[in-house]
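Yeah, one chain of the complex is gone here, protein chain that is, but the others are all in their spots.
== chain A ==
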Amino acid sequence: MNGDREPDGGRREAVLVVDLGTTTTSAMVLAPDGSCHLLRHENGWDAQTWMPTAVFLAEDDSGSADGFLVGWPAFERRADDPARYRAEFKPDIGNDVPVPFGPKSFPVRVLVASVLRHLREAADVCKPTPRRLLVTVPAVPGPARRETMIAAGLEAGFEDVELLAEPLAAAHAPVVGGPWPVGTIVLVYDFGGGSFDTALVRIGEDEHQLLDQDGLPTRHGGRDVDAALRQDLTPAADRYLAADPARGGLRDRLERRVSDATTRLKHRLSAREHASVDITLGIDPQRSSRRRLREISDPIVAGTVDCCRALVERRGIAPAELGGVLLTGGSTRLPGVAAHLREAFGVEPRTTEDPVLAVVRGAARWALRIPAHATTGVAPSVVDVPLKWSFPQEEAVLVRWLVAPRDAFPAGAVLARVRLADGSLHDLRAPDAGRIVRLHAIDGERVYGDDWLVTVTKTVLPGEEASYNIVPWATRAAPVARDRGAGPAGSEHLHAPREGGSRPV
């Protein structure tokens, strides 16, 4: 696919691919030569492949246009003034109620735009800088959420914003053990930090099909496991505070330390049978076991598996028809997840190299096929002809015309760009060279496959004129009686175009 050229002469566009999760965000740049580059995020001592989905309103010293620190810098400043810190705002995307940050308030769209702008700036190391954004969204994000995400992308400075359903993206990710056979129905089990989503996807040759989806927006994320595990660490912190009344003022800071320690402990127990963690000096290291973590997480995991089971039953898919289960999201590392799924569906769940990056890696692979996401129009071979296109989905919204009326274009040129019902973009190409006569749909208008969208004049090559009997053509319709020569003296005699030859010009 490297070196693919677009038919209008341009090379493949650079694309920034973003998985904006409830708790973490990761991004990749797809370069015009088809190579992919995973963005790294400095957290002060290391470069991480993801960053917290968080913003901190720093105003003066942020160095950003809108005053927001984003990602790790925001996370590090959260203790400075918790009122200016906000994480987990993804569920509120589309909500028109502004979020207070101390004395100021901002729409959630602005927070998302800040995150996307931050990533665009981080992607600046890759040349050319991506002007096209592909951002993943939940399978059924709702119209307001979808519109807000697109608006935030445009606000962040991208020229084109494209959405892709998260489970579809995940299904494109490289899976340990090799790709899924074409036709397989895969259950995508996306257990993230803030929520749980599941979907049934049919694997296709190039594109996959989303069959159905479900989810648990609350109480079933990694943060909920943290909250339960934190209960084990809290007594030690409480004893430390109670031991000396002078420590009362440390409560807020200590609570944050306990939270951070809990997350570290959970991560350690995801890989070991026993682990300990330091909260702070003066409190003994806190030990726990994988068995204890499983005790805590089991009810939550059981809830997610029930949700998957209900989805499979609702869709009427027999156990034998389910070709596989794909684990994505950091919380799939919890003990017991694979065992629960194995027991429920009788198949061994498969995973990607890094479940946290499954969605963004899959989306980047999907983006490799962006040049193929275009349709060439069909027209009859006459001089002035209407053009129509078929779309992969039944309907679309015309985003914009890329060629203005009266402008000429070469064969294969992209005349317009539409947004399909699932939020992805789709280009409409010209079948032949020509010139725009008239547009039959306007920007923002809903259009359907096989609608005639534009009339164009075909370019008449030198020598071709001879094959046409070109006659002057009345600009106004005339009554039949005049055509029979019954008109007033001096009136023009009108000719009907000759069958098979004469064409108006």
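Quick note on the criterion: a contact is a pair of C-beta atoms (placed from the backbone, for glycine too) under 8 Å apart; a residue touches a chain by one contact, two chains touch by 3 or more; residues count from 1.
Just so we're on the same page, contacts and distances are computed from a predicted model.
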"ABC transporter permease", "Heme exporter protein B", "Isoniazid-induced protein IniC" or "Cytochrome c oxidase subunit 1" - which is the UniProt name of the missing chain: "Isoniazid-induced protein IniC"
Contacting the left-out chain in the complete assembly, out of A:E88, A:D384 or A:E445: A:E88
Option touching the unshown chain, where A:V55, A:A156 or A:V258 are the choices: A:V258
Touching residue (missing chain; options A:V99, A:A151 or A:A411): A:V99
Residue of A:R120, A:R223, A:K266 or A:R290 touching the missing chain in the full complex: A:R223
Residues of chain A in contact with the chain not shown: 82-83, 85-86, 88, 92, 94-100, 102, 105, 142-145, 218-219, 223-224, 227-228, 230-231, 252, 255-256, 258-259, 394-395, 446, 448
